[in-house]
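In what follows, a structure is listed as structure tokens, so that the remarks can point back to it.
With one protein chain held back, the other chains of the complex are shown just where they sit.
Let's turn to subunit A:
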Amino acid sequence: MGQITLEKVTKRFGDVEVIPPLDLTIEDGEFCVFVGPSGCGKSTLLRLIAGLEDITSGVIGIDGNDASRTPPAKRGLAMVFQSYALYPHMSVRKNIAFPMKMAGVPQDEQARRIDSAAKALNLTDYLDRRPGQLSGGQRQRVAIGRAIVREPAAFLFDEPLSNLDAALRVGMRLEISELHERLKTTMIYVTHDQVEAMTMADKIVVLRAGHIEQVGTPLELYRAPRNLFVAGFIGSPKMNLIEGDAARQHDAATIGVRPEHIDVVDDGPWQGKVGVAEHLGSDTFLHVHGTGLADIVTVRATGEVGLRHGDTVSLAPRAEHIHRFDASGLRIA
């Protein structure tokens, strides 16, 4: 079990309100991602749930029990830190055993769980090494192993992949997703990387300045961003946000069109010059200048497109994929 509820939770550091009153429910077994730009309060929120920071007011419930004042050790949650936070003086085996030692798990049971975690995480050959002798990816696995053996009510991940190189990051992302499929335990995952959020989450919580901007499944956020912030934050490359006449034609203050929803055509409503063309093979990202709509309009064309710097292009947005926002930045249904 691992349902986590936040009711009117606030956090102040002195006079600074980092988290204004906030309500959120994370269902048992859910993979929930907190995403937002740096300084949005996502890590603080995670630390409040972990108990590493005290909440200023409100109630944090874990499985229906008020855990607001429960020390972190007693909340039954496991956390994986950005820096891995392994114990440098202990072997991998002892690192993984530590939470069980604290919980008074019998020795033979400890050994059994260490073996199974090591097998699942490909750490069997490294159990007697110290963390200093491991690569970044291996250290991350040890940190995850240490979390798994506790059999926690929920896992908390604080930007666990940001210290890894790009290739490793994709691999670990998959491993964590698979882990969630296998264990079906609640996971809360903090990241500033919206690709991680989109690919891993059952539910994404987009945060800005401590406020929840939107909660939803990845595709809900993609298809119907509630406001301009979410629209600009979710999706890669970013949604094109266009103001002025082009927006007024759609009865909106701002319209948004994702790069993948603009086609290069022979005779479209928008014209411009190609600035940078990024050829990825599978796709081509065209950064088009001089459309009079926005500084740059980004277009994602499928496959290899024979356009280069300076070419004039004609663009057409797909009408059914135009997002409309009012003057206050909220979505118009």
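In this section, a contact is a pair of C-beta atoms (placed from the backbone, for glycine too) under 8 Å apart; a residue touches a chain by one contact, two chains touch by 3 or more; residues count from 1.
What we mean here is this: contacts and distances are computed from a predicted model.
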Inset, instruction - One chain of this complex is missing from the view, so tell me which of "Fe-S oxidoreductase", "Sugar ABC transporter permease", "Glutamyl-tRNA(Gln) amidotransferase subunit A" or "4Fe-4S dicluster protein" is its UniProt name. - result: "Sugar ABC transporter permease"
Inset, instruction - Specify the residue from the set A:77, A:134 or A:315 that touches the hidden chain. - result: A:77
Legend entry - Contact with the hidden chain (one of A:146, A:226 or A:258): A:146
Legend entry - Option from A:35, A:50 or A:164 whose C-beta touches the chain left out: A:50
Inset, instruction - Over the whole complex, note the residues of subunit A touching the chain we left out. - result: 50-52, 71-74, 77-79, 81-83, 85-90, 98-99, 102-103, 146, 150, 156
